[in-house]
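As you look at this complex, bear in mind that one protein chain is not there, while each of the others sits in place.
Per-chain numbering from 1; labels A and B assigned in written order.
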Amino acid sequence: MRTFEYVRPLDVPDALAAHAGDTATAYLAGGTTQLDLMKDGVLEPARLVDITRLPMRGIFTEGTALRVGALTTMEELAADPTVERRLPLVREALLLGASVQLRNMATIGGNLLQRTRCRYFRDPGVAACNKRAPGSGCAAVTGPARMHAILGVSERCIALHASDVAVALVALDAVVHVEGPEGDRSVPLTEFYVEAGTRPEVEHTLGHGELITAVEIPRLPETTRSGYLKVRDRVSYEFALTSAAVALDIENGMIRDARIGLGGVGSKPWRAAAAEEVLRDAPPGPAVFREAAEAAVTGAWTVPGTEFKVELAKRTLVRQLTTVSEVAP
Amino acid sequence: MSTARELPVVGPALDRVDGPAKTAGQARYPSDFDAPGQAHGALVQSTIAAGRITGIDTSAAEAAPGVLAVFTHLNVPPLPRGPMTGLGVSPPAPLRDDRILHHGQHVALVVAETREQATAAARLVRVGYASVEPVLDLDDPRATTVDDPWGLDSERGDVEAGLAASAVRVEATYTTPDNTNNPLGLFSTLAAWDGDRLTVHDATQWPSMVRETLAHVFGVPETSVRVLSPYLGGGFGAGLRAWPHVILAVHAARELRRPVKLVLTRPQMFTSVGHRPKGVQHVRLGASADGRLLAIEHRGRSLLAAEDDDYEPFAAGSAVAYACPNVLTRDQQVRANVPAPVSMRAPAHAQGGFALESAMDELAQALELDPLELRLRNVADVHPALGLPWTSNALRECYAVGAERFGWSRRPARPRSQRDGHWLVGQAMAGVSYPWYQAPSLARATVTADGHAVVGGSGMDIGTGTYTVLTQLSARLLGLPPERVRLELGDSDLPKAPQAGGSGLTGALGSAVHDACTKLLDAFLDLVRDDPASPLRGSAPEDVLAADGGIRRRDDADRSETYDAILARHGRRELSADGSSTPARPAELGMAPAGAFGAHFVEVKVDEDLGLVRVSRLTTVIDGGRILNEKTARSQIIGGAIGGIGMALFEDTITDPVSGRIANATFGDYLVPVHADIPAMDVTFVGEPDRASPLGTKGVGEVGLVGVAAAIANAVHHATGIRVRSLPITLDALL
Partner (left out) sequence: MTFTPEVPPAAPDSHPGVAGTTTAFTVNGTPRSVAADTRVTLLDALRDLLALTGTKKGCDQGACGACTVHVDGRRVLACLTLLAQCEGREVTTIEGLSRDGRPHPMQEAFVRHDGFQCGYCTPGQIMSAVALLREDRARTDKDIREFMSGNLCRCAAYPNIVAAIRDVAQRGGVDADL
């Protein structure tokens, strides 16, 4: 790790001023991504602005939504009674992520901004990484790539966005509140992330120096059932091979509304809008679930190591649709 | 006197004597030591797998704050390779030339005032390479091969004739990946010179070997070198060699004339301290219609470093696993541009057992015979190669007790016939015959004037419980309560004992301790032989036993005396005796020395749609000879078996096929079992004290792992009907 200056502002304006959009400055929240990548030599900020003392913590009800301060930890959000009662898919996604220790550190804002676990990205000894060194190529596409993405990727980059809770939040149309040198703004999470596309180094629309201050999560209607299924080799403490966040509003034997997020597959937390479209106004059942799953993975781009994920993602979604809808398989 | 023969077959479950220190954070591991004025090292490793260094620019690193020196092949003089050890050659010397033989090879050591400075400066070293395409694969035609590397290839009878005569034959190929030992403790070396005297706190399983190596490499007498490893954060074989980074730290400390501490990073643990090498095995079995084995052919190939050796005879164990008249085993190693492999818990048998016990399950299926019954019909009641009776063998009891505890009789024969919701359920088993191994050992026992004993040898406790079981043993032999016995281990200045490895330390050092304690009692009897004040005067060893802090006559409990009383009357502060042990010789015994035997019974659940595999039950029965401490021995078996679960389902060190770089060198990416993966486990010990050693023990450090991967693969087949012959068994293979 190279040397850096450390500052600890106490309010948001001071934090923004301390950062000042300087490309050599970075914010530090829970530290579980930032410090890890600094140790790896991937991030080398000259100044760290510790934002953990800013007044951006806590969970508040605002109309039909929850407003979650960006510094709220994963454990705190998971323990919230409203989340437990009304947003099971969020709670399950949180508690299936990382470990208790990491969830006590990691903040919800930081979680959304976590960097890929791609070991080619995380090792500066690897020359070819378009995300780390734009234009240098991608060593992962010819490598063993079991933990990589199949949606929103190309030969330029197959890095996976590994967040669980972000998958649930994109499905819920959560909104990110941002403060920056140019003022406040709000961005739907579905528009916050950017597919790897031609510029894998660009992962989201947050400007350098902007801060996520809060995440607004719409509460699901009382009648909506939801849940999160995470598929991985170990029972616990592992990133998803595939996952599915599903919320279904079923009325009189018909799916009135469906919300689907897929994890373990996308260069960004993946909203499966095409699958939702298949389900909407259809009776729940195995056939339509399989049709939705096919739609969800349309456009998948695989390398030999990720081919299995196409089928696994489909089965994961079908299983979770079956579970949430309580339809006999 | 008291002898080991009077010990119970399964010894009392004494809590670990080092437990309070370990649970309080007071046990000091190599990286917990600091020396006054120490500097910190950080390694730079190659980013190519094969080729040459064309240039190294160390100027930026040398100019960085706090940097004291940068060592490269350009400024490190040729260091001699370490000597031959009891387990084979030493690793090549570090930084010996400009050649790169594997990705992650050390190319520089940066030493600075602080850890942070050294680590930061290491990133500033610029290395130019001329790269060539590396050999990374077992089937690369450019690779050189080594046939019969250990002289263990074996042949008896005529395998082809046996196969021809067989009613049923199976033939299959099994593959196992690289696994990485990954002890939780980062390997660490703290080297401090005082003139020509060298003290090293090193993460080693074998202090005396590191001492010999450092004395040889740095040209000083062995008596000038002290290597300490009283506690080690695991090793599983990784600590069985004096690795290049150890040599580098010692060299840097000598050059800089100050102590140097070097702690490897977790990614460096994947390339610097060995791994279980990947391999391919081909097995052919033939049997009569009633399930008698008529032929076993087992051929194994494993990957080896370009210029180093490793002991990994996959196939050799199959020569003695079953009673079979026609057996052929062949092993071959393939040299490649990979980091050096090393023994990893149950080397060779971990992989060989997977192949053989999977093949046995396939044979049982082909015979339409119960897999347990197939094993029972082929138990080697005498050593199948030597024809000698075993010094102990309770394999049949392992099978019987395991089957009973597991409920084997309720298992349906047909695969894919049990279901629990969307989980398919299956049960299977595997048997284990682990080889006998023992090395010579010395030990010393001392009783001091305050009536306490100090017992020790240079061997160490890697977590197996050596401190505890030798405390129990010494206490019993000397007639002292355990709290009045202190064990000294992990210090090369102590009498030379072998490595903590090969499941042989308890037998070797324990036997030496037994000898030392016996001789110490003799010494006390000598002291009082003509002592008119002693009630023991004139007693012969067979007349007495050790009890109540001293010695008493067997024929008269009133004729006794405590050690402290004897020492006080004779004006002695202490009395010591040295003991030794040598491995048994089969010819002299007229028996074949036996290692541990065991049987694993496993139940798995496999998600029908998602391919998830979960181990839901595991019953293991072990014949480990005499068990000195039921609690620590059980922990050994549990730990080994969970290592087997990791091997079966998770562990896979993945090498990038282009660069030769390990692509998953972190604990986030290289998966080992976690709490949630492990069900309740049922472990039972059976058998009798082994006749090859005075203690009657057989090693239990490795046997628990062997065969578990096969039992799980067999259970996955029983659950799903899908035979997986490649580890780890991940959901991709079951979709």
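One rule holds for everything that comes next: a residue touches a chain if its C-beta (ideal position, glycine included) is under 8 Å from a C-beta of that chain, and two chains touch if they have at least 3 such contacts.
Predicted model, so just to flag it, every value in this text is computed and none were measured.
The hidden chain makes contact, of the residues B:62, B:98 or B:113, with B:113.
The chain omitted from view is touched by exactly one of B:266, B:282, B:486 or B:537, namely B:266. When the full complex is taken into account, the listed residue touching the unshown chain is B:464, out of B:464, B:560 or B:714.
For chain B, the residues touching the chain absent from view are 15-16, 18-20, 22-29, 31-32, 34, 65-66, 113-117, 120, 182-186, 231-236, 263, 265-266, 462-465, 631-632, 634-636, 638-639, 641-643, 646, 666-668, 672-676, 678, 680-681.
Although one chain is not drawn, its touching partners on chain A can still be listed: residues 1, 3-11, 14, 17-18, 28, 31-32, 35-36, 39, 48, 50, 52, 75, 98-102, 104-105, 234-237.
What we mean here is this: only the chains that are shown with their structure count from here on.
Computed from the mean C-alpha positions, the centre of chain A lies at a distance of 42 Å from the centre of chain B. Residues of chain A that touch chain B in their complex: 1-3, 41, 117, 119-120, 123-127, 139, 142-144, 146-147, 231, 233-239, 241, 308, 311-312, 315-316, 318-319, 329. Residues of chain B that touch chain A in their complex: 45, 47, 65, 116, 119-120, 123, 267, 422, 609-612, 614, 649-650, 654-659, 661, 663-666, 668-669, 671, 673-677, 728, 730-732, 735.
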